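One protein chain omitted, others in place.
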Amino acid sequence: MPEKKWENVVRAGLFLVIISFIGWAYVAGSFRFIADNPDELIYLLGQHLKLVGLSSFLAVLVAVPLGIFITRPRFKKFDWIVINFANVGQTVPSLAVLALVMSYLGLGYKTAVFALWFYSLLPILRNTIAGIESVNPSVIDAGKGMGMKPSQILWKLELPNASYAILAGIRTSTVINIGTAALAFLIGGGGLGDFIFTGISLYDTGIMLAGAVPVTMLAITIDFLLGKLEKRIIPKGLHWESD
Amino acid sequence: MIQFNNVTKVYQSGDKEVKAVNRVNLSVEKGEICVLIGPSGCGKTTLLRMVNRMIEATEGLIEVNGENIQSLDSIQLRRSIGYVIQQTGLFPNMTIEQNVSVVPRLLGWDRVKIQHRYNELMDMMGLDPDEYRNRYPWELSGGQQQRIGVARALAADPPVMLMDEPFGALDPVIREHLQNEFLRIQKTVKKTILFVSHDIDEAIRLGDAIAIFNAGELMQYGTPNEILSNPRNEFVSQFVGSDRTLKRLNLLTVDDLLQRVAAVRQKKQKSYKEACGGSTVRRDSDLRNALSVLLSSPTGAAAVVDEEGNAFGNITIADFERLVEVHPAQLKSIVQ
Partner (left out) sequence: MELLEFFQQHWGEMLAKTLEHIQLVGLAVGLSILIGVPFGIYISQKERLANLVLAVAGVIMTIPSIALFGIMIPILSIINHGIGFLPAFCALVLYSQLPIIRNTYVAVKNVDANIRDAAKGMGMTTRERLIRVEIPMALPVIMAGVRMAVILTIGIAAIAAYIGAGGLGDYISRGISTSYTTMVQAGALSVSVLALGSDFLLGQIQRWISPRTADSK
């Protein structure tokens, strides 16, 4: 099968690129900085995780209830305002959001958390609304007709059936947030961006990679873990949709 | 059991008022299937959905089991009424067992009772309880899904059922199969059922009574036989179709025909089968089938046999004259 061959070629090529990059970086002495400064790396990694964790957590805490709220029959008329707001907000580049927030709130950790929180909010909000609104109307009709209270319709029908979209929104948002948090250094938030930007300005490959490699691994790992979590949380009856 | 008194539903469409349902009076007896039928937009579904207050009536009174539904809590009302819709509305996030058990769980039944009820219902539907217990709706065919939909509506044993074109999305063979199953089940459960349909054949097959609607108004209400033999106005006769006489034959059996001709026919023959050239019909087959047999019989007659296959009488094409107001000569053209 030529397809199979192609697949192997692509896969082998990818591995080769990664291994040769790491090998080359090692030979070039790029990992010496990490080996020499493990404490600093751990400190910045912790700071990065705290930035991402706090802002993403707060984003979920606000976006999901807001999405639920705006899809209630009483407020459904206004959902287009929120959807358009979220769409426009996501079109604005992340660096621009960070810069704008900084220009009003000044440099600092709180500014960084606020900016990251705001930027993380939008994909979750959008997916929550889209997920709830895409639940088959006949399912809601049947639930109502069988005598479910509005709260039961929300918890037993709408949220389980929208869980795929909501979790996908949280996953996307968190992975983007890890990358955006690398920019948070610029507005005084710290994190692994410290190494990357210091490395760039000093033109020092070792310091640069000490930030770039961990932040990449972090993003890929978190993406993978959240993907696993998704599979676990989403009701089994919906798994066919995600394939 | 279900009573509509001057029920009206008005929708506001821009500046105009649209009467989706206009002063409908209707009464459905206990244990009967009443089919609401008419062209789309005639108000039949609106009327159905007013019974469990999915839609609130603008005017008039609806009573279920002698109680004004406005005096009841809408949530409790809905839990006491079975509800089946065309798109099944099965909950994709729940297993088949969870789907069937929704209302009993809402009502707080204990687990053993719920499980017992699930097994009972699945047996009734002709589905293996254990095979389907942990499966999900998307794994089932359309026909199976709709059976689960019916089982789910029957779960808490509600005296009244509302069914909104439950078999409408199925292909004709499956639909007929499910209709027969449904009649078999209804014989044992004897629910009072409001059934929305757009298919006159389905209405005739299933309904103890048929209510025909047009533009929100009740055109005629009666048994299938009454409606077919005596359509009240032009709309009804158009709606039931020019082949209504033939459709009526579906409702009657060979036995019915024999009873009517018995008075006319005195002499008894020894061998019915030979006299009829070998054509036979069963006494419980419907007259449409019987007519088909007669038309292909070389003698124009057929022997009537009982369940054991013993011939005890005969019918001829001319006998149909006793039954319907058409001349036998016309029958051939009707069958074509």
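Chains: A and B, in written order; residue numbering restarts at 1 for each.
We take it that contacts are C-beta pairs under 8 Å (C-beta built on N, C-alpha and C of every residue); 3 or more make two chains touch, one makes a residue touch a chain.
If you're wondering where the values come from, they're calculated on a predicted model, not measured in any experiment.
Peer 1: What are the shown chains that the omitted chain is in contact with?
Peer 2: Across all of the complex, the chain we cannot see touches A.
Peer 1: With respect to the chain omitted from the figure, which of A:Ile83, A:Ile153 or A:Ile200 is a touching residue?
Peer 2: A:Ile200
Peer 1: Of A:Gly190, A:Gly211 or A:Gly237, which residue touches the hidden chain?
Peer 2: That would be A:Gly211, which touches the missing chain.
Peer 1: Provide the residue numbers of chain A that touch the chain removed from this figure.
Peer 2: 3-4, 6-7, 10-11, 14, 21, 25, 28, 30, 88, 91-97, 99-100, 102-103, 175, 178-180, 182-183, 186-187, 193, 196-197, 199-200, 203, 205, 208-209, 211-213, 215-216, 219-220, 223
Note that only the chains that are shown with their structure count from here on.
Peer 1: Approximately how many whole Å separate the CA-defined centres of chain A and chain B?
Peer 2: Computed from C-alpha means, the inter-chain centre distance equals 54 Å.
Peer 1: Taking the touch rule as given, give the residues of chain A at its contact with chain B in the complex, in rising order.
Peer 2: Counting only chain A, the residues touching chain B are 136, 138-139, 141-149, 152, 156-157, 160-161, 163, 235-238, 240.
Peer 1: Would you mind writing out the residues of chain B in touch with chain A in their complex?
Peer 2: These residues of chain B touch chain A: 52, 54, 75-80, 83, 85-95, 102-103, 106, 136-138, 149, 152-153, 162.
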